[in-house]
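Quick one: the structure is below, questions incoming.
The complex is shown incomplete by one protein chain, all other protein chains being positioned as in the whole.
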Amino acid sequence: MPNDILATFTVRRLTILNENGNVDDALMPVLSETEIRRMYELMILTRTFDERAQALQREGRLGTYPSTLGQEAAQIGSALALHHSDWVFPSFREMGVQLTLGYPIHRLLQYWSGDERGQVSPENFNIFPMCLSVGTHIPHAVGAAMAARYRRDPVVVVAYFGDGATSKGDFHEGFNLAGVFRLPVVFICQNNQWAISVPLKGQTASASLAQKAIGFGFEGVQVDGNDVFAVHRAATEAIEKARSGGGATFIECLTYRMADHTTADDASRYRSPDDVAIWRAKDPIMRLERFMDLRGMLKDGYVEQTKTFATSTIDEAVRTMEAIPPPLTAEMFDHTCAVLNPRQVRQREGG
Amino acid sequence: MPNDILATFTVRRLTILNENGNVDDALMPVLSETEIRRMYELMILTRTFDERAQALQREGRLGTYPSTLGQEAAQIGSALALHHSDWVFPSFREMGVQLTLGYPIHRLLQYWSGDERGQVSPENFNIFPMCLSVGTHIPHAVGAAMAARYRRDPVVVVAYFGDGATSKGDFHEGFNLAGVFRLPVVFICQNNQWAISVPLKGQTASASLAQKAIGFGFEGVQVDGNDVFAVHRAATEAIEKARSGGGATFIECLTYRMADHTTADDASRYRSPDDVAIWRAKDPIMRLERFMDLRGMLKDGYVEQTKTFATSTIDEAVRTMEAIPPPLTAEMFDHTCAVLNPRQVRQREGG
Amino acid sequence: MARINMVQALNMALGSEMKRDDRVVILGEDVGRDGGVFRVTEGFQEQFGSERVIDTPISESAIVGMAIGMAAYGLLPVAEIQFLGFSYAAFDQLFVHAARLRSRSRSRYNCPMVVRTPYGGGIKAPELHEESSEAFFCHMPGIKVVVPSGPYTAKGLLLAAIRDPDPVLFLEPTRLYRLIKEEVPDGEYTIPLGKARVVREGGDLTVIAWGSMLERVMKAVERYNAEVIDLLTLNPFDAVAVLASVKKTGRVVIVHEAPRTCGFGAEIAATVAEQGIMDLRAPILRVTAPDVPVPLSKLFDYYIPSIEQITAAIDEVLRY
Partner (left out) sequence: MARINMVQALNMALGSEMKRDDRVVILGEDVGRDGGVFRVTEGFQEQFGSERVIDTPISESAIVGMAIGMAAYGLLPVAEIQFLGFSYAAFDQLFVHAARLRSRSRSRYNCPMVVRTPYGGGIKAPELHEESSEAFFCHMPGIKVVVPSGPYTAKGLLLAAIRDPDPVLFLEPTRLYRLIKEEVPDGEYTIPLGKARVVREGGDLTVIAWGSMLERVMKAVERYNAEVIDLLTLNPFDAVAVLASVKKTGRVVIVHEAPRTCGFGAEIAATVAEQGIMDLRAPILRVTAPDVPVPLSKLFDYYIPSIEQITAAIDEVLRY
């Protein structure tokens, strides 16, 4: 169609750490050795948690569980950019985020064992209950950001979700409001390229997810989601931009769901092991390990110590979780409303 | 954020006819004098209908009514690009579209008088019932396009809606599906810059609506919505592209709602008469008249004749409408289901 | 004390609560500059600023969703859905999130919000502007459903709803907005949620209604010795008041504007059939709209219960 150009848009992509462990120094965020070790340790902790959760599920000690395998960089890299006063709205596959923020590990397990009490986030951090209904928590994040701004609190709100969530109306309506009101919110999509059996191209014809932000008047950026430094940098910048009044940012972390969708799924029905193998070679932990190795950070049995510590931390959490007495029937009632109505009171008493 | 450019997008804008009545010959679609007269006559018919409907409403002979004033180019220009086998999914402010397609005028009036029987579109044309619930008809259009493609019918589906509808989840979900399945559908937004009292910038932070298509992997184009030639050209091209398997297009017709939102609204509460005056100078009928005048097409009292004919056409339709006997109670039941259930049968009989 | 209509009473309640408590914020389509399509929020944006009186895009689901986030953060949002017929898009947010936030988070977060919306018919408006689907929302544990029936109850109930620590759906009978004027105190007062009002005492039968049907019921019962109960809150509804009246009268007629099947009348009848059956002398009759989609204005009068239908039901139960 021959005519004038009304506007031109670009979408950018950020990678810092390559697969050999080398970084682009110009882009590398300033991180102390301690901070880098913390990243690594959290990634190992997350992976250890994940393995254990899957094992527990197989033994019937947890219910259906969604693995975070392969998404550790996206989760830890971004969560480390948060302040303690920030608010987080997770979907259901961000256990790495919760672990980074110091969510009690046994409560995560408790939740996946089918016990709502696991959803009680610690008082010193605002993490909303995990949202199972894909994408529906996005407007909540927007509302919290609106409230924070109204209160003049220096709070940034972060919402996490998957590629599949970008198809939901809630995604669109929430993004649109974030744009209109220029809210302090950062949207982090873990594009793991699958929504159960539906690959990305079955989810959208958009070449990238990041470009979806163009329709809402704020910036979208694609980040190598298996590169913890790139994720961290993008998240830090977006969070600081939001905090200083610059409005919303959409970060697409391009990664891969290495495991089945959940323990109830069998991914071999719909995707080839070859595809998975390609991504195994891009493992985010391996990449960070190579980087650390090049800098001599893995000496003195550091990797083994880290893994051992992670294992014992998770062991401890499993024990704590399993020692929790099962919920009482009254539990089911007591959080329905502040004050139960007469009928509920009767029902609570078994009537 | 310093990093690589992943992709670049441009959004284009089409204008052909300027405010003095001159056209860009390179862009001007091939239209016979008869076709141009038809455009003009339909625009006059639409405006005459609109004036009458508002008058009837004031007299209590119609219910709440939404004016099409100022949007005639967007409606007639696009509707003239349709084939008879195409399917149309209107919102509630496209009476110019229905008039162009030959919808019985008295039925339009009948509908706005509060009588569902006015929603019965003629058998020889597939026009869905007007949709009052903003944006919710967009997925229906997508479904019809899916069905048409499955049937290998050379049918294109067109959905009309306003700028306000772009905020709804239905808009997003429908657009996304149209992109994923590369469907023969054309989305036409009449961006009249208002949704009741909310101006465009309160609806979205996106600089144009057209750019929203970028997130769905198909083309979006902004058209001067008061330029009947530009609208016609853009619609024709998009419809032919869809018919030949090229997938969806989003056309934003940038226009202006010259009247109150509906007869129940008072726009002077929220917008200044100066803004409206600016757009009055861009009146789509005036623009076409100037073009025709420059080509000597208005001679021999053509304008008056057109208006007189339109008036008598509408007069006739009003008489037809007012001669229709009011609906019977049974009407309310008989279209609920193919076969009423026993309870409905009893209720129909007054029980 | 002034004689005012329901729109004014609602405006008064909202205005005083906005002044009293800076956690109260209003959001919805056209609630700001335009003051709401029924003018319930008139003047507030000027008075309280556009950060407290927020004109939103057309996104009913996100209006409720945002309000949830605001409420969880510590504000007291009062969201307006322009008409109940547009609230269905927000059904998911209401049922999955607003109703369950307290439960899902085991009281770590709660959701003290009000969703106000014009409700019911009789204003000759277009499609979806005359819905009365209250029963849906009464099947959502965690949400309260309130329906005022005049200016006085509107103000007292709205203040109670805003102060309630849990989500409240506040249904404003559109037909009553400007129909009735009543004396309404200038100062604050609340009407407790969950309590019905006996608006007329009587011994022969109990007629139960709410919202705009109440006005019609009052006309219909003129020549009967009927007790009339205005529920005011549908969820939780005041079963004690209903059962006490049934104990006295032994006969029940329930009147609502919504279709019969699974309307809220079913719950009332079921409750009486469960807990008050021994007091009953007659079948429990429901006078309701038929089981058809809400028609446009030309048929609307045939759709909602007429005075004749109400009196016919009364005559029938009195036959026992």
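For clarity, chains are labelled A, B and C in written order, and residue numbers in each chain start from 1.
Heads up, the rule we're going with is that a residue touches a chain if its C-beta (ideal position, glycine included) is under 8 Å from a C-beta of that chain, and two chains touch if they have at least 3 such contacts.
All figures in this text were calculated on a predicted structure; none of them were measured in a lab.
Undergrad: Looking at A:198, A:286 or A:303, which makes contact with the chain not pictured?
TA: Within the whole complex, the residue contacting the unshown chain is A:198.
Undergrad: Could you tell which one of C:119, C:152 or C:264 touches the chain left off the display?
TA: C:264
Undergrad: Counting contacts across the full complex, list the positions on subunit A that touch the omitted chain.
TA: Output for subunit A: 63-64, 92, 113-116, 132-136, 164-165, 167-170, 195-198, 202-204, 264-265, 269-270, 326-327, 329, 331-333, 336, 341, 343-344, 347-348.
Undergrad: In the whole complex, what residues of subunit C lie against the chain that is missing from view?
TA: Residues of subunit C in contact with the hidden chain: 61, 85, 88-89, 91-92, 95-96, 99-100, 103-104, 127-128, 133, 135-136, 138-139, 141-142, 235-236, 258-259, 261-270, 272-275, 277-278, 280, 282-286, 290-293.
Undergrad: Mind listing the subunit B residues that contact the chain we can't see here?
TA: Considering the whole complex, subunit B reaches the absent chain at 87, 89, 116-117, 119-121, 128-129, 133, 136-151, 157, 169-170, 173-174, 176-177, 180-181, 334-338, 341-344.
The rule is short, and it goes like this: only the chains that are shown with their structure count from here on.
Undergrad: Once you've mapped the touching chain pairs, tell me: line, ring, star, complete or other?
TA: Shape = complete; every chain linked to every other.
Undergrad: Sort out for me whether B-C or A-C is joined by the greater number of C-beta contact pairs.
TA: Between A-C and B-C, the larger count of C-beta pairs in contact belongs to A-C.
Undergrad: With centres defined by CA atoms only, which chain is the most remote from subunit B?
TA: Relative to subunit B, the chain whose C-alpha centre sits farthest away is A.
Undergrad: Please tell me the distance, in whole Å, between the geometric centres of subunit A and subunit B computed from their C-alpha atoms.
TA: Centre-to-centre distance between subunit A and subunit B: 43 Å.
Undergrad: Just how far, in Å, is the C-alpha centre of subunit C from the one of subunit A?
TA: Roughly 40 Å separates the two chain centres.
Undergrad: Please list all residues of subunit B that touch 2 or more other chains.
TA: 167-170, 202-204
Undergrad: Could you tell me which residues belong to subunit C and also touch two or more other chains?
TA: 57, 59, 61-62 - these are the residues of subunit C that touch more than one other chain.
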